[in-house]
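Let me begin by presenting the structure, written as structure tokens, before commenting on it.
Excluded from the complex is one protein chain; the other protein chains are retained at their positions.
This part shows chain A:
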Amino acid sequence: MRRVAVTGLGVVSALGVGREAHVAGLREGRCGVGQLSIANVDRLSVTIGAPASGFVGEERFGKSELALLDRTTQLALTAAAEAVAQSGLEVDEALAPRAGVAIGTALTGMETVDANYRAVYEEKKNRVHPFVVPRLMTNAGASQISMAHGLTGPAWTVSTACSSSNHAIGQAFHLIRSGGADVMLAGGAEAPLVFGVIKAWEGLRVMSKDGCRPFCETRNGMVQGEGAAVLVLEEWDRAARRGAPILAELAGFSMTADAGDIVTPSAEGAARAIRGALLDARLAPEDVGYINAHGTATAANDRTECAAIRSAFGAAAETVSVSSTKSMHGHCLGGAGAVEMAAVVLALSEGVIAPTVGLVRQDPACDLDVTPITARERRVDAALSNSFAFGGLNAVLAARRA
């Protein structure tokens, strides 16, 4: 069976623009959550988020480019360019049809949607910019990345709410493994910090007004983040032959559906996805040193996820390191799994477990080693990354040290 190498990684998040800035934040246990300054924030009851405030589109794209790029796509393109640069990938005529892109996005170009609804409904304008449609469409990121890098093979967008990125990365991985492509840019992006999106989430009453504290007894909900990350996935022998940097091996993927409730997660569905990823990667629970948890800081998620880990890992649950990096970069929704792969790569390549910051008192119902407050060193040979979406769609990735 063909193996799949991760040869590049690009990230934009609340912790910084670029892989190094993001990873430095993970190591330091820096929290990127703060007060939002967006239009109509005075009409919101939730006024915090984790914006990628270091990212200024005007500094990276020209005016004519920006006319076509929602902030979601700007973040995705920036992460993809960084990943390709790190991998040293050169897409020539022979490779192009064997190279593609899969991007996860839960929402769509919401900055564009929000601004243009405001224009037509509130400001009563009867005309919008001619490129509103190509800006806001959910596949804009995948399409723009294919154009920027000349990828003429398989290209698509996955939208499975908060599992979007893991589904995109997992499908791209399976595609390379089965011979359908040789190189895939895979990841996700989300820019949800606009009035309309936060107002909608307020309605569900699962958002925190004061911070994201996964696995903590004092937690009171999730905090939304803005971010994107893209991995270069490459058939192993090809990567080795050209001397590419191999950051990790993507080794397994599993997806399941709870087929239960539209918002309440199921431990059984999550556990099946965890077991499936281990099986797909031919890993035993005791091989796994780190789990990047979905860890949203809602009681429903955190308790269900810990029960799922216990169920799938058995005795090995006592020794595995777990953390939720959402405590630092917020919940990037459709971009979450991709942004969180940075912590998986950090654990595998440098033996550093990114922490769960903000923890005050651990919830007894989440009694795993959740790596509170500060990063720790640990040699990790294999790691998992969990994503569990509204709608009961679970996607778990497994990776090995290169």
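In this text, a residue touches a chain if its C-beta (ideal position, glycine included) is under 8 Å from a C-beta of that chain, and two chains touch if they have at least 3 such contacts; residues count from 1.
The criterion applied here is as follows: contacts and distances are computed from a predicted model.
A single chain of the complex does not appear, and UniProt lists its protein name as "Acyl carrier protein AcpXL", one of "Putative aldouronate transport system permease protein", "Aliphatic sulfonates import ATP-binding protein SsuB 1", "Polysulfide reductase NrfD" or "Acyl carrier protein AcpXL". If you put the hidden chain back, the residue from A:L204, A:A284 or A:V360 that touches it is A:L204.
Among A:R219, A:H294 or A:K326, only A:R219 touches the chain left out of the display.
Even with one chain removed from view, chain A keeps its contact list with that chain: residues 45, 203-206, 208, 219-221, 262-264, 298-300.
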